[in-house]
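Heads up, the thing below is written out as structure tokens.
As you look at this complex, bear in mind that one protein chain is not there, while each of the others sits in place.
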């Protein structure tokens, strides 16, 4: 994909150059999106909360009756070795997404298309964080748009499992981007409550209290969890609750969390500046500082260092 | 995948041996199931209603803002040539699924994970129909089970687009198979009405009338359409309407339609034999005969010829 | 409101200059939006389908248990006289909205705020059509945006009654305008089906058939009705049915109808050009011509004549 | 409205006699109910919790993107001065509703009917509390009826904003009054949970615990908030939770709260006496006493003093 | 139950005096309402459409996996014989409800409470129509009230099966009766559309067209079916469609149908007289006459003859 020395990935048992990691087109992970994944990030090359991410991966597998044939510890140690092997390619200011992927694999010839496979496909891989692409968000804040697309309900497919079926979120993002190309979509659920965007959770500050959607209808973000713990430590009241557009349009501040973003302030929701436009808000700032301390890394500084000159 | 001479597939412009058609693992069609497909079948090697299938593929693409860069006529002619190239491998009693697949391709390095790609991945391929696997269904009828899993609602992702996001249907099938390994799942929608199974539509006969779920919440099957036309020609009243478990559990007969099955009788729903257990029912039999005549091919005979001796 | 000679309106029994028609702030029509209205338009000063509009007004009143104390014929004749009185102010190229308004009036002093009033407020008034403001829509087509706001359900307040409670539609429009200032919002209902925008109905052309949302969850537009009749006369298949975003995003053409617009082509929905961008579409054009003939007036020409030089 | 000396109101910058405060009929607050308001009450002429009411008004405005051009402090001071000016008219036993109203004003001539206005209409006014009208409620208790009408869902228009769109609540009250003219309607939400009536919140006592609907789908009453605080101080367990008709029909006691009522016991729900008919219930009585103490005013006594001799 | 000679009923194989037909209290039909029934009526002692009622009974049984061990023809002939035996007790002006009841019977000792039974309980019985009780309805019309209680959805238990689980309808009736003791409740479904009352279907006349709720969420009344056929014969447009309170509150006329009522005009809905109060409406009257002719019996006359002197 580039002329530079190639990254390594782990594929069904082997460390290979990334370009050699190619999926048979009959893999159910390709044909049906029938697979799961999870993604940690590194801070200066150290993987953050890898155990938590891998534990969530195994819950996603359990939900879909996928068995990758490896113990969590094995996936963890493969992930660590992979990061070590790719360290020379990381770059001084760079960091990785570290991802484990498991699909149901290729069905046997002549099998029914409704059937699964006993040979799962497993990939572990490193992707450079899009630090330059996202740096302006840390300077300006994120514009959030709420599209008409509603998050898939748990009775169809639980948003708590991190699967390769992202079209619901992708369609929501397409609709938001059509009007505001740089905006991030945050979808409502079928009852009209806020859920999440592609790979991110949302927090609002209302009457000085920190609020975030209940975990049932969103991917329970590891960073989301961390931020709630930090808030508790800072004495900021924090609540998992139903939040709807009234909350979003009248909130004092807000931010998104994700593995890669850590936390990043929201500038506006549906075109309306939050809290009079001051960025970041007081609570957001305190939590940003606390998060940096907890990971001993100035993640905001890292992003801002990638701003185009 | 087998020791026999290898099938050919078309991949981003080239006819290649199938084993050479491998997807970069960063393809959004793999990572997010962000792709669409459509599948016609052959009768003795002739592709049936290819134009209709390709038209539906383009509607799926339009819905998801995918542009494959080819005209429908091009995909049609590639598909025809592919079938011709693979004809020697078809086998006297065999036939193909002929599938076109389009994904959003591989995002540029450093792009956001919320971003798309301008380089779609396109595959056209032939798969042998699982005739032996399914032959018993034509002898015994299909056991249908209604699981608790509800078909993804149109406000989350329209079931009318044939996408690579099949986990909702796959989970429904997993739940049904857990209790009845050979059963076919037919999912309800959020209002409790029958929709579809993985790649199949459902028809019931009630008071001598043929009924099938409205097209809004199912993939509008090409075979479904054909069967409704044939019924009209035969003077059988036919209705697209809301059908719920009361209909399913009290129906006189029923059958599933799909590209590969054409139409295949239902033996039971949730363990209850339909119409006193006579198989196939009168209406099903008339439509089966009419379908065979319309395609000038005894598709039931073909299936039954694959019954294990 | 302007320096020009003043229009006349009818207010509780009297023809008055508009500036003298002022509502006590305790009127329930003001305080609670507790009132109904209906609006016809003129073509060269002739009121179009006034009887139908007034009949709908009485149904709106019946639904809300409002009694204006006048017979429909009286309101019709007041409306006609009003238009005659204002004719000198119409302008050669202008036309009117002709509106009847009925509110529950001012409650007695000391009454409960939950109580009504026996003295309804009645207004009949003429408003110049915003021809210049809307002229570009007839040149370029309308951009439709689907916001997250859902049309109020009939079990809360029936959209079939034309009331002074427009905040649901207004909020939908605010959300759409935030991203696309000139766009027209079309709201979904709670099931995710298309309904209507502020004062307009929506039609889509799909497979050459004309489709429009069922009348239960929209104001049953008089123009909507006319267009369906014209389509039937032209041999265009027309269907009232559930339409969802899949239909909107894959339609061949579309247009909005309203009393003032008559019918006006849709250019795009959620940023996606309909039908390859050709404007107006074939069916839209035929219906536009048929509508002009039916009212013996080139309404498109009238709009275009107001385009800024 | 009466022969007595006239009350004063504040209208777009001026203190005027009420009869001079009249709204142009093109005001969007009249035509579309496109406005918000809030209402405090006085106790012996002292305005109670005015700041809280005005803060809620600004949240209502924020939700609807209304900007009144004044700071909250200005509205507060106008309100105070207004009450002072009207003090001579209050009457020894009387008290006021003190209301601020803000609408989107009159659109410019030729503007689209979908457009807003930059010139909001602002009114501040005093209304005598209907003490005589409501006095019997404090003697006998309120009869509550649950109609079929469901409270507008937040995805259509948030009940947390206090707007001029009251038809949903008004229709609910009309339906209840049709059978029981003196009853107060309390509406269910779309999920079948209790919400609120016109301008009142509902509390039930179940197993000695005080329960009230969650704040998301009701106007968060200032009195509701106060009562919850008082309960906590009295050691009465209090819970915001989903309450449905089972709770209502089996509760031990209940009461409504509102700015004007403070709190008033419920005698029956759907014709069934609460808690064996004893009025007021123990918890209601304790809270009534605590409320009186907190405002240093015997509001029940004031109501009862207005009972017709 | 009375001093007069006793009616006969058929109970598990025997014709017995009614007082001897008593159910063991462990019968699942008693303990769980786990049974079905159907009811025809006589006209001057002739059973009307008995075959249709029995056919519906077998569909109810099929839905609940109940097998009564008798052929439909047997139940029909038992019913006919029963009516013959009771004929001396019918009375000159009287007529019967003729009812078949089948329950799952008494579980074996020691069985699980979740288990069924192989020994169904079967009863066939005659009940005198409450002609005197209902006579005033034919003079004055029926007052319909819509309560908050919603008809059980098909995904919980299909209203199309006539079962011994009537509490949903009974609760709806209780709520309506609490305010209006003589009113008949007609329940909405979960989407807010009209369904049915206890044992009756509802018809409305709107714009001269006859409309009734779709059959999916109501018991498909035999009389309902007859009335639709008669309307078609009379050239009255008839439609099965979603009807909501807007329709009910603005309809021109309306009537209820049931086996015993045949059809009986509605006087008011939620306290609002239909169609200006004229009773019966034109369409109702035509259908009443047609119904009488079709059964060759003046059922209205029969009812009115029972009016108390």
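Going by the order they are written in, the chains are A, B, C, D and E; count residues from 1 in each one.
By our rule, a contact is a pair of C-beta atoms (placed from the backbone, for glycine too) under 8 Å apart; a residue touches a chain by one contact, two chains touch by 3 or more.
What you see is a predicted model; the values in this text were computed from it and never measured.
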Selected residue (touches chain absent from view) among B:68, B:102, B:122 or B:145: B:145
Candidate in contact with the missing chain, chosen from E:123, E:145, E:248 or E:274: E:123
From E:53, E:151 or E:224, residue that would touch the chain that is not displayed: E:151
Per the touch definition above, residue among E:31, E:55, E:215 or E:234 touching the missing chain: E:31
In chain A, positions touching the absent partner: 59, 62-63, 65, 153-155, 158, 160-161, 191, 214, 216
Missing-chain contacts mapped onto chain B: 145-150, 175, 178-180, 188, 192, 245, 270-272
Hidden partner chain, residues of chain E it touches: 1-2, 9, 11, 18-19, 21-27, 29-34, 37, 64-65, 101, 106, 109-114, 123, 125, 127-128, 130, 132-134, 148-153, 155-157, 163-168, 170-171, 173-174, 184, 190, 197-199
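One rule holds for everything that comes next: only the chains that are shown with their structure count from here on.
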Minimum number of chain-to-chain touching steps separating chain C from chain E: 1
Repeated interface matching B-C, over half of the contact pairs identical, chosen among C-E, A-C or D-E: C-E
Between chain D and chain A, distance of the C-alpha-averaged centres to the nearest whole Å: 44
Separation of mean Cα positions, chain D and chain C [Å, integer]: 33
Residues within chain E bordering two or more other chains: 188, 191-192, 245, 272
